[in-house]
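One chain of protein is taken out of this complex; the other chains stay put.
Note that the chains take the letters A, B and C in the order they are written out, and that residue 1 is the start of every chain.
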Amino acid sequence: MEDIISILITTIRVSTPLILACLAGLYSERAGIVDIGLEGKLLGSAFGAAVVASVTGNVWLGLLAGIGVSMMFSAVHGLASINFRGNQIISGVALNFLASGLTVFLGAAWFGRGGNTPPLTGDARFYGIRLPFAQEVSGVPIIGPIYSGLLSGHTILTYLAFLAVPLTAWVLWRTRFGLRLRAVGENPKALDTAGMSVSWLRYKALMITAVLVGMGGAYLSTAQAASFSREMSSGRGYIALAALIFAKWKPYPALGACLLFGFLEAMQYRLQGVDLPLIGRVPTQAMQALPYVLTILLLAGFVGRAIAPKAAGQPYVKER
Amino acid sequence: DPALVYDGGGKFDASFNESAYNGAQRFMDETGQAYQDLEISGDAQREQAIRQFAARGNNPIVLPGFSWETALRSVAPDFPDTSFLIIDTVVDDIENVRSVVFKEHEGSFLVGALAAMATESGTIGFIPAFDFSLLQAFGCGYKQGAAYIDPEVEVIETAIGTGFDAFNNPGGGTEVALSQIDRGADVIYHAAGGAGVGVLQAAADSGVLGIGVDSNQNHLHPGQVLTSMIKRVDVAVYNAFEDFANDEWTNDVQVLGLAEEGVGAAFDDNNAELITDEMRTTVDEITAAIISGEIVVHDYREDESCPV
Amino acid sequence: MDTTPDHAQRPSSAAGASLAIELKKINKSFGSVHANRDIDLAVRRGTVHGIVGENGAGKSTLMSILYGFYHADSGEIVVGGKPVTIHNSSDALALGIGMVHQHFMLVDNFTVLENVILGAEDSALLKPSVDKARRELQRLASDYGLNVPVDALIEDLSVGQQQRVEILKALYRGADILILDEPTGVLTPAEADHLFEVLKTLRDEGKTIILITHKLREIMAITDMVSVMRQGQMVETLETAKTNPEQLAELMVGRRVLLRVEKDEAKPGDVLLDVTDLVVADDMGTERLKGVTLSVRAGEILGVAGVAGNGQSELLEALAGMRASKSGTIRLNGEDVTAHHPDSAATLRRKGLAHVPEDRLRMGLVTNFYEWENSILGYHDYDKYGSGLMLDVKAARAEAQRHIEKFDIRPANADLKTANFSGGNQQKIVLAREMERDPDVLIVGQPTRGVDIGAIEFIHNQIIKMRDAGKAILLVSVELDEIRSLSDRIVVLFDGEVVGEADPATADEGELGLLMAGVKSDTTPKREATT
Partner (left out) sequence: MSSAMPLPRWVDVLLLPVLNVTLAFIIGGIVVLIVGENPIEAVRIMLYGAFGYGYGFGFTLYYTTNFIFAGLAVAVAFHAGLFNIGGEGQAYVGGLGAILVALAVGGLHWALAMPLIMISAALFAGFWAFIPGYLQAKRGSHVVITTIMMNFIATSMMSYIISRILKPANVNSDESARIDEVTRVPFLSEWIPLLRNTPVNISFVLALLALVGVYLLIWHTKFGYALRTMGHNGTAARYAGMSNAKLIMLAMAISGALAGMVAINDTAGAHGRLILGYVAGTGFVGIAVAFMGKAHPIGVGLSALLFGVLYQGGQELAFTMPAITREMIVTIQALVILFTGAMSNMLRRPVELAFLTARTRQKEPVPTERKEA
């Protein structure tokens, strides 16, 4: 039981940035903009958040800065793929490179620590929040470990990430914005001829993307770790993208997919060097490849053909 | 001028390369002697970097890291008047090369012993960046030290990643540390360079003890880092610069272990409260025993295996 | 059916009737193409105003300007007597202008309701708008006979129903002036009739309708006025009652056009294509052909009539070897060639089958290729175009040049990207490629879809020539006129089955129309019938 709880706790922590990035990608791709630059945005906003948090000593300003950085990235991505009708994948790849170069370059120039920021302490980072009565309940069997151990004690960003899932579902299916968002990813012309601006709608979606992925980046450097270090996003943006496809661009399945990837990672840490029954000791590297192998198997086996929003990846061309 | 070319992890990796940098910096501060340094971005640049420095007359040239060996072997003979220092591997068949290697396993033995004495849960952790032999040598020494104190102590070992990029994944370090803590580890030793920052952070946040590596990392979380396994790369670099400046350069192989004070456990104000007198005494005894040869610490690199 | 124009009752030259729309000296260029040149157009309120013209004459462009989709380079727009500037479609909608585009602007995986309210929502939350739209659609349905299942997904609707959704969208937004761009291209005669009934009702209520079409029959049947455009200019505006198809055709093309197909009696020979009990499923696994049996002889044209979506596409693809059949057999020249494998298209070609696909842009052409590259599509691995692995570019260019000359493809430049040819010329590129192989069997889908009458004349003549040369031709078209004038025999496809066979010489349109709607002599309609 305790083992399971502890793996699940790790799962939640590891999943948090994935969920945020995955939902971010959902808004963008639902609006018809493929965002392979999630990785770069995560990295960039992790950097922005850590820099500002360490300079000001205020983690909330850091969070804002993180979001600000991903906003800038989104703006460039929007400019390239909405205004200049460029290839969205190339734009994303370019942003990933940019984040990987600029963060270290600027970080080294500003802090002289090879691109890393100074460690964050005190108010400059997020801490776990103890839910009400967590202390009191902790002794109760079953409920205790689940409530006090599993559910309590995460940072505000984790709770926000989980809240963002139902919120996204609600926005998508119950609001005017959601209707238009879904439409613009399927058939932008339908919106255009109905008198709405395709570009503006897509920019709005990209801004939401930026907010969410900015929170994800801030989580990496100010909640999970307590400083920025180079390449710290280490592929999470790509995993989030895979999760999004796996979830067929739907919010609750996206949550499920991210938790699954988080769980695989948690298991991977857990099973290293452990003698498994029948199999024996599996090489570390095999354990570490497991989430990726499973992703491929799941994509190929279970999901079948994932049908993306029809207009995703295609620039909307409108002659004036 | 002397030159220093960093290994893959880059100048400020918070451990190995940074330690080399600190040595060079200290020399400059003390003597006013400037030096040149460079970070490389790929294996192809290794030879290029050395050759370029040598061609420009930089002398001596310091190469921290065993990955320099191949490049050094092809360049050094072309520049017989230039002196080279390579750290972490032995190149003894070329005239103008000095080699410095450390007995990391001895230092790790000490911190392993300290961890075994400090643990209350009977479980301690080791976190290498990824699975390769140098880091295994750290781990193996650590395990021997722990077993020396108490054979019952369990050592959990979890790698962060699979390649050099794992050195830059503090988030991974945090998660690995937390998962070890969840499994009961209450002292955790990392050999993960930059990612170790995440390990020590997680340990501090969770109220367990971390153990730093390479340079003295006790100050990162005062009172929450039990000790650090220091590896005096800085001293090796400093000495090289100094010897050259004083015309005392020797092309020899220096093996720096506990006896030479090339490795050791760090004690300072930051961890004073954590180290009991008894622990301190034990460490001193062990140190003496290792120096005298009474205790032989096995080096993983010799046969790629660990007795414990 | 009732296509009698009722100008008689309506005072068509009522000078007092106010103008709904007036366009003055509209100019619009795309790069070096001057699509609209000093266009003047006046549309009277409460009339149906037709616009005709060749492909590329500038009709759609003009209407897109009126609808705010394009911006005119110069000129003035007057709506209801007031000069206006229309920046975008919402301005147009606010002025009461609605448009049904040639290609529907619907979101396929949305419901009808969602499509209708999209862009016309009342509040940030959807619920109130949905409720309101549901009531409103009910009212519109009963007022105009525009019935659609409001909760169905668009992709599950027939084209005719989708078009109703488009009209409902416009009406829901309070459109007073309704523009329809080639609305009948994909409709059955029955659906077209129904559409015209709706349009008449709307007109009688005082709404103004602008109708773009290539079918002069429709112009004669429903419009009050008709404007003719040619090469970006407005040639004439006439009262429909005072003109005739021949005159309109000549105005459009600038020369006399033969509006009828002239052909001799067929001299059928051996059966070259023989299909028995063919069952074929679509990509989703739904059976679209449920046991089709038919045969085509040398020297005859078999017309396959039917409403789009009743299995024509699957029939063509199965015959062409692009789609595996679940059961049944296909014989070509007596040889069993039933495709079990989707790549057998190449094999069938070598056995003497040529295929002009329904959708030239999606299937028949690579628009990004040069013309010469498209002239060998499907035949690139013939020895003629290079031995072994290599491609003989010169030979392919020469082939293209032959096509260009023989089919009068314009512009006569094999090194132009295919995307830059007009629809009619693109169609000619495909036809030339398939016909020049001298195949035994030619299967042709929608050969003249969206093509102007000049090109239609040419294409029809080519098909007849092939027949007279002793080829077996299977022609699939949703244009009943085309089927009737070209075919020697007609079969009607409904819901994946052949529901009847007719002789084009004797069958009347009403009878065919009923068959196409699934009304076999005794059964009741399966799909939506005429309402």
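Criterion: contacts are C-beta pairs under 8 Å (C-beta built on N, C-alpha and C of every residue); 3 or more make two chains touch, one makes a residue touch a chain.
The model shown is predicted, which means the values in this text are computed figures rather than measured ones.
The undisplayed chain touches these shown chains across the complete complex, A, B, C.
Note on the undisplayed chain: of the listed residues B:Leu38, B:Ile94 or B:Val308, the one touching it is B:Leu38. Shown as candidates are C:Val79, C:Leu365 or C:Met516; the residue that touches the absent chain is C:Leu365. Check C:Ile86, C:Ala249 or C:Met322 against the missing chain and you find that the one touching it is C:Met322.
From the set B:Asp150, B:Asp268 or B:Glu304, the residue in touch with the chain omitted from the display is B:Glu304, counting the whole complex.
By the touch rule set out above, subunit C reaches the unshown chain at residues 30-33, 320-322, 342-349, 355, 357, 362-369, 373, 376-378, 380-381, 385-386, 389-391, 393, 417, 419-420. Within the complete assembly, residues 36, 76, 79-81, 84-91, 93-98, 100-102, 104-105, 108-109, 115, 235, 238, 241-242, 245, 283-286, 288-289, 292-293, 295-296, 299-301, 303-306, 317 of subunit A touch the chain that is not shown. Residue-level contact of subunit B with the missing chain is found at 36-45, 47-49, 51-52, 66-67, 69-70, 78, 88-89, 130-134, 162-165, 301, 303-304.
Operating definition for what follows: only the chains that are shown with their structure count from here on.
Subunit B and subunit C have Cα centroids separated by 76 Å. Rounded to a whole number, the gap between the C-alpha centres of subunit A and subunit C is 46 angstrom. Here the CA centre of subunit A is 35 Å from the CA centre of subunit B.
Looking at subunit A, no residue sits in touch with two or more other chains. On the subunit C side of its complex with subunit A, the touching residues are 30, 67-71, 88-93, 99, 101, 105-110, 114-115, 117-121, 123-127, 129, 169. Residues 174-180, 182-183, 186-187, 189-197, 310, 318-320 of subunit A are the ones that touch subunit C when the two sit in their complex. Against subunit A, in their complex, subunit B makes its touches with residues 10-14, 18, 130-131, 156-159, 161-162, 165, 168-176, 178-179, 182-183, 194-195, 197-198, 201, 220.
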